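Structure provided below as structure tokens; questions to follow.
Let's look at subunit A:
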Amino acid sequence: MRTDIRIAGFGGQGVLMCGIVIAKAASLFDKNYAVQTQSYGPEARGGASRTEVVVSDEQIDYPKVENPQIFVAMSHEALLKYIDDIKEGAILIIDPDLVYQDEIKDIIENKKLQVYHSKSTETAEQVIGKKIVGNIVMLGSFVEATGVISEESAKQSILDSVPKGTEELNLQAFEEGKKIVKKII
Partner candidate 1 sequence: MADHEHKFMKYLRKERLPHIFCPGCGDGIVLNTIFNAIEMSEVDFENISMVSGIGCSSRIPGYVKCDSLHTTHGRALAFATGLKTANPKQDVIVVTGDGDATSIGGNHLIHAARRNIDLTVICINNDIYGMTGGQISPTSPQGSYATTAPYGSTDKPFNIAEVAKAAGATYVAKYTTAQPIQVSQAIKAGLENKGFSFIEVVAQCPTYYGRKNKIRSPVEMIHWLKDNTISLEQAKDMTEEELEGKIITGVYINKPRKEFVEALEDISTKISDIDPDTNINRAYRSE
Partner candidate 2 sequence: MADKELFVQGNEACALGALAAGCTFFAGYPITPSTEIAEVMSRKLPEIGGHFIQMEDEIAAVGAIIGASWAGQKVVTATSGPGISLMQENIGYAVMTETPIVIINMQRGSPSTGQPTRSAQADMMQTRWGSHGDYETITLAPSSVQECFDYTIKAFNLAEKYRCPVFVMADEIVGHMREKITIPEKVEIIPRQMPEKTDNYLPFDAPENGTTPMPSFGQGYNIHVTGLTHDKRGYPSTDDEETHTQLVTRLCDKILKNTNEITSIETEFLDDAETIVLSYGIPSRSALTAVKQARQKGIKVGYIKLGVVWPFAEEELIELTKNAKRIIVPELNLGQIYLEVDRVLGKYAKVELLSKIGGALHTPTEILDKIMEE
């Protein structure tokens, strides 16, 4: 079974890192197959940025995502730019402080999306005290909402990916993310 995931935000939010941690968790630690790809423009900061992850229990041929079954949005601009081909019944996880849900009411209804909220940026800033770990808070919410990767593997993957000295902070962010995610629709 193949799961197609897309994570979108603006450059500098750690969207890419979030995708890498998921794919690494799936392939190295869950022993599934995973491919992570990305698409980006010339800007290192700002601008819409996205990463795609395919997780499967068999060899993955086509490495990109045609119709995402899971869409994580950390900015409104990126959401609008990349949501059109979302699969019917897909899971949509958004940071409600950065995405205006009202503006995508139609697509949510038409595509019968399951919508989750994760106030990841605010949580990172106010609970953890570091805005930069917003992506890992979102990762916690992703794991809790979708179960595509195991919690244990997600943690191992975080430890394997984050800079030395920030392990505790990131694990804490991950735990908070799990707690704050809410199913809205």
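Per the selection procedure, all candidates are chains of the complex that A comes from, given by their letters.
In this text, contacts are C-beta pairs under 8 Å (C-beta built on N, C-alpha and C of every residue); 3 or more make two chains touch, one makes a residue touch a chain; residues count from 1.
As the structure is a computational prediction, the values presented were derived from the model and not from experiment.
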Candidate from 1 or 2 that touches subunit A, complex-wide: 2
Parts of subunit A lying in touch with candidate 2, wherever the complex brings them together: 20, 23-24, 27-28, 33-42, 60-64, 66
